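Missing here is one protein chain; the remaining ones are kept as they sit in the complex.
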Amino acid sequence: MTALPPAVARAPLAGAAPSRRGRGGLRGRAPGAVAPYLFLAPFLLLFLAFQVAPMIYALWLSLFRERLVGGTVFVGLDNYADVLTDPSLWRGVGNMALFGLIQVPVMLGIALVLALLLDSALVRGRAFFRTAFYLPYAVPSVVAALVWGYLYGPVFGPFAQGAEALGLGAPNFLSAQWMIPSLANIVTWQFTGYNMVILFAALQAVPRDLEEAASLDGAGPAAFAWHVKVPLIRPAIILCVIFSIIGTFQLFNEPRIMASIAPNVIGDDYTPTLYAFSLAFTSLRFDLAAALSFVIGLIVAVVSYAFLALAARAEARR
Amino acid sequence: MTTVTLEGVGKRFGGLRVIEGVDLEVGSGEFVALVGPSGCGKSTLLRLISGLDVPTEGTIRIGGEDVTDVAPKDRDIAMVFQSYALYPHMTAAENMGFSLRLRRAPPPEIGARVGDAATILNLSDYLERRPKELSGGQRQRVAMGRAIVRDPKVFLFDEPLSNLDAKLRVQMRAEIKALHARLGATTIYVTHDQIEAMTMGDRIVVMQGGRVEQAGAPLDLYDAPRNRFVAGFIGSPAMNFLSATVAASGGALDVGGAGSIPLPGGASLAPGARVTAGLRPEHLLVGPPGAGLSARVEVVEPTGAETHVALRVGGAPVLAVVRDRVALAPGAAVSLTAEPRHLHVFGEDGAALLPRRPEAPRDVLGAFA
Partner (left out) sequence: MTAGARRGAGASFRRSRTLAMAAVLLFLLYTLLPLWYLLVSATKTNQQLFSSFGLWFGGDLNLWENLAALFARDDGIFLRWMLNSALYSVLAGVGAAAVATMAGYALSKFRFRGRDATFAVIIGSVMVPNTVLVIPLFLLFAGVGLTDTWAAVVLPSTVFPLGVYLMKVYIDGAVPDELLDAARMDGASEASIFLTVVLRLASPGIVTVLLLGATSTWNNYFLPLVMLTRGEALPVTVGLAQWFDLASAGSGGQALFSIVITGALVGVLPVVALFLALQRFWQGGLASGAVK
């Protein structure tokens, strides 16, 4: 390549593409300097107003208590102490832990198997199944809970009806020992498809030539799924677990609907969030409810980060 | 005896015919290069041999056994992919040992075989690294290591060097060739680069449009291409082609007003027939105007050891490669001659018209003083 004639090289390059901050030469001002903040502003304002401010306000409220005599008094961490020593809280946490330990692995296991099946060449009409399986996620959890409530019921429920017709006894899905599995089923019904879609999308990103190389190495579809596909979608699996843990500790809608038809089983403190709700609106102890909300958030954070740390350590040890 | 035999192999994808009527014999321990332009079907043919795709017609035999319907993993072959296809989450050692792990071989054996392959390929220091921590050349070697560890009957290579830079490519070419010499396994190697094919193959198979154009030893293809396509594909810089008609005498070719070239001794063709004359750049001799083809020099490019001279013969572009520096200026009128034995003639259908004998190598050490 011959060099540019000196005259051309020396002349200023007119109309050069400006950097985002601009050289100020185009229109007399730097174009990009303020714009990002303006675009970000609506979200930040809403975020501050409706995620940060409530937390600060609740924190403030949690440090006070209303007394019949003396009005509102600063009590420091007393509310937190009360909450943390309240057996109702730990009963709820216990329920949720039990619930989570059963429900999350089962749901994600099914979701993973379905995702792998859809991703393999074995299943036809995968677009249809993907849409169909995702459908329950679109259904309001209130509706899901009440429909399953009908299904579980001894009167309207086809399982009970069917069992009766066969002369067998059907389990009482709404009894105390069955409640956790029954609730677990509702949540599984709702969210398996959602998780499956996330895992399926991650599987799609696995390069196709890996499967060919593996088939030459002697791996059939099952061995390939186990040795290659699943390890490669680890980040997606971890994401699903985290979301599921968060969801588990938030459980409110489904138990509350179930409370209508099984009031003896689902007390006010069946889950931590139900307890917070009753503290606020039944006992009208907003200070305790505020403190409890923080405590729940903290528990969720602790469990999530513990899981992430475990996952990271397992990865590092490989 | 691990021969590979293809009989009448064809492949259609729906209405599209991709491979047609391929017959091929690869001898035990032979290194065969499959070469051709993009879309000629060479990679598809390799995939048929590997079992990743199934032919629509014909049979494929490996070691004498019909494997046309046998799954890839049961054919006892290994393949090195263009993209290497290394498992990203496994170390180099785990990648190489994967097939053995699947077969539940005892860990000491896996370690030993992986270690041996790593030594051969100079990978011993990199065994614990993941693919993303390795350079292109190292990843390529891991892919080869994965194939070696399997100790297969046949090695298949699918353009393994295309993703490497030029210098590394030259180095890896030599390494692969050395590896073949050492292991002595039957190898089928696909490339679009004819230099790679020429330097590496015991035999070359040139493909175009799903068919085999010619198969033979590299120099045979160079000296005696069976048709115009092979003649133009093999050899770099490419052969020059000039339209010509057979002279009335039948013993020479008239090249559109620029002169005539005599046919090699004894050969004669139908007078008046329209043909294509082929002359390789390195066979052209440039001299003062006179006998031969008259030409005008356009560009002179000295490259150090040689000089590339771009000329026009009656309007058609011709390249000559001459040894040493020459005192030629653009615009000069010259004449081009060549030894008659270096002339190729192709008919209107592209087939070579003159019988050819491969050149005997020069006896530099030999008998004559």
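The chains carry the letters A and B, assigned in the order they are written, with residues numbered from 1 in each.
Going forward, a contact is a pair of C-beta atoms (placed from the backbone, for glycine too) under 8 Å apart; a residue touches a chain by one contact, two chains touch by 3 or more.
Source: prediction; values computed, not measured.
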| item | value |
| --- | --- |
| Sole residue of A:Arg65, A:His227 or A:Arg256 that reaches the chain not shown, by the stated touch rule | A:Arg256 |
| For chain A, residues in touch with the removed chain | 15, 17-18, 20, 26-27, 31-32, 35-40, 42-44, 46-47, 49-51, 53-55, 57-58, 61, 110, 113-114, 117-118, 120-124, 129-136, 138-144, 146-151, 155-158, 161-162, 189, 192-193, 197-198, 200-202, 204-205, 211-212, 215, 220-221, 233, 235-236, 239, 242, 246-247, 249-250, 252-253, 256-257, 260-261, 273, 276-277, 280-281, 286, 289-290, 293-294, 296-297, 300-301, 304 |
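Quick note on the criterion: only the chains that are shown with their structure count from here on.
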| item | value |
| --- | --- |
| Interchain centroid distance [CA atoms averaged], chain A/chain B, Å | 57 |
| Chain A residues within the chain B interface of the complex | 207, 209-210, 212-220, 223, 227-228, 231-232, 234 |
| Residue ranges of chain B in contact with chain A within the complex | 50, 52, 71-73, 77-79, 81, 83, 85-89, 98-99, 102-103, 146, 150 |
